[in-house]
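A single protein chain has been omitted; all remaining protein chains appear in their positions.
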Amino acid sequence: MNLLFNNTYYLACIGLIAIGLYVMLVKKNLIKVIIGLSLFETGINLLFIVIGYIRHGTAPIFSRPGLTAENMVDPTPQALVLTAIVIGVAVLALALSLAVRLNEHYGTLNLRKIRDLKW
Amino acid sequence: MRILISAILLTILVLGLAFALVEIPFGANQINSSLKPGRHYLENGVDETGAANVVTSVVVTYRGFDTLGEVTILFIAAIGLGAVLYTRGKRLPEVKPQPASLILQTGCRFLFPLILVFGTYIFIHGHLSPGGGFQGGVIVASAFLLVYLGCAEKKIARTKLAATESFAGLVFVIVGLLGLVVGGSFLMNFLPQGTVNTLFSAGVIPVIYAAIGFKVGSELAGIVGDLLEKSQ
Partner (left out) sequence: MEDTLKQITEAVIVVLMLGGAVCACIFKDLLNAVIATAFVSLMAAILFYFLQAPDVAMAEASIGAALTTAIFVIAIRKTKRFEE
């Protein structure tokens, strides 16, 4: 029980990654697959920030003159995750436009019926 | 069959992640022990760049190329979306949106400049407080989304949005090239640093973040407009 309480964040990240991948692998509707992609990316971004956390640290902003650099959390993963979130929304927009076009062309969004996607 | 294979693959992945994360105990103080770049950014970031927000100085100055790449990816995604949804000359049936009620229209028209000012405030103060170009740009784009949803007969000038986006991207690249001309390296901080925690400080960082804010805002508003208008 103590192990569970200490590592709640790791369990949350691994749970989100597993649920996102399950939705992407198993579901048939293309928009459901894109929803799974969004959940998967949220899980990975959370994992980055959790790795960079230091216990009893504060946010890395020198807003008052009295703050020292000793008890601040790591700023590098936050910069990387900022980039990753914006790239995630760009990929989502392009994927949804492809889904709209596929629906116009084939009339359905069922991945088992769109034959040209299989090689 | 598919569920069985995916369950096996997911179990292997989860066990692998769990074994890898055992080595990194949660909350352990790791950036003091070895030569991590986070240590260098926290200790010398304010002196070298002049920005109070260390994450901003990492995104714009220390890792400026990554930000340039991200802006390029957003641009390519917006172009790709416009190209995929392009209907060559075929006139789509003009769907008249149902006019919203009077309260909704008045409220949207009243809120639109307030949200724009709020987004501009966030990306101008990116180097002093939490915020920055991307957050402020997304808030500006959600102001345009409000206009699309609430008062739908007020047409948004698409050419002006596209011109703003291209011009802001050009400003970013030109500032980088000016750094090459003046200082000797691309995206170098060549403006004077000023005193910490004032608005006109941190050299070229507010200029770049303002350009990024305008670019992201108009780009995402253009993406939403393309999705709404260009297919039936």
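Residue numbering begins at 1 within each chain, and the chains themselves are lettered A and B in the order written.
In the analysis below, contacts are C-beta pairs under 8 Å (C-beta built on N, C-alpha and C of every residue); 3 or more make two chains touch, one makes a residue touch a chain.
Note that the structure is a prediction, hence the values are computed from the model and not measured.
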Check your understanding: Of B:60, B:138 or B:168, which sits in contact with the chain we cannot see?
Key -> B:138
Check your understanding: Where does chain B touch the missing chain, residue by residue?
Key -> 53, 55-56, 122, 130-132, 134-135, 138-139, 141-142, 145, 220, 223-224, 227-228, 231-232
Revision key, fill the gap. Per the touch rule stated above, chain A touches the missing chain via residues 5, 8-9, 11-12, 15-16, 19-20, 22-23, 27-29, 31-32, 34-36, 38-39, 42, 45-46, 49-50, 53, 57-59, 61, 73, 78, 81-82, 85-86, 88-89, 92-93, 96-97, 99-100, 103, 109-110
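The definition used in the following text is that only the chains that are shown with their structure count from here on.
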Revision key, fill the gap. Between chain A and chain B, the Cα-mean centres are separated in Å by 16
Practice item. Can you check the complex and tell me which residues of chain B touch chain A? Key: 2-3, 6, 9-10, 13-14, 17-18, 21, 24, 26-32, 36-38, 41-43, 45-46, 52-55, 58-59, 63, 66-67, 70, 73-74, 77-78, 80-81, 84-85, 128-130, 132, 134, 196-197, 216, 220, 223, 226-227, 231
Study note, to complete from the structure: In the complex, chain A touches chain B at residues 6-7, 9-10, 14, 17-18, 21-22, 25-26, 50-55, 59-63, 69-70, 72, 74-76, 78-80, 82-83, 85-87, 89-91, 93-94, 96-98, 100-101, 104
